[in-house]
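A single structure is presented below for examination.
A single protein chain has been omitted from the complex, and every remaining protein chain is retained in its original position.
Let's turn to chain A:
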Amino acid sequence: MKQPQSTLTSPLTPRKQPQSTLTSPLRQRKQPQSTLTSLHLPFDLVEGILCRLPVKQLIQFCCVCRSWNSLISGDSNFAKKHLRLSTSRHSRHHVIMSSAHKSPEFVICHSPITSLFSSASPMEFRLPRP
């Protein structure tokens, strides 16, 4: 934030500006889009939201507009950020374990690594042996 601060009264000056609506100063700040009435979010902030979406929804939102499409499908930095966030938040590194060799079926346990250190029960799939 760069606000004037050299004089005693300067911090007050922004308040003297007429503020017709609450949203107008927010929208002035950083928003290139001009048409719509709802509160706009700057693109860099939108990026911070999108990288928190699950992959399927994220890919679907390629259809929203061109800039989202190129961000989601063509920006490797965004992809890295998405990966970093989704692995750190949901512990999506999974452990897969199968059962003893002679058991009549495979038991595949699918669980986050952290569950090994807690009592959480892993997701379990049982498959017949071929």
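Everything that follows uses one rule, which is that contacts are C-beta pairs under 8 Å (C-beta built on N, C-alpha and C of every residue); 3 or more make two chains touch, one makes a residue touch a chain; residues count from 1.
Note that in this section contacts and distances are computed from a predicted model.
A.B. asks: According to its UniProt entry, is the unseen chain "Coatomer subunit alpha", "Rab3 GTPase-activating protein catalytic subunit", "Nuclear pore complex protein Nup85" or "SKP1-like protein"?
C.D. replies: The record names the chain that does not appear here as "SKP1-like protein".
A.B. asks: For chain A, which residues touch the unseen chain?
C.D. replies: That gives, for chain A, the contact residues 1, 3, 5, 8, 11-12, 14-15, 17, 19, 22, 25-26, 29, 33, 35-42, 45-46, 48-50, 52-54, 56-57, 59-66, 68-69.
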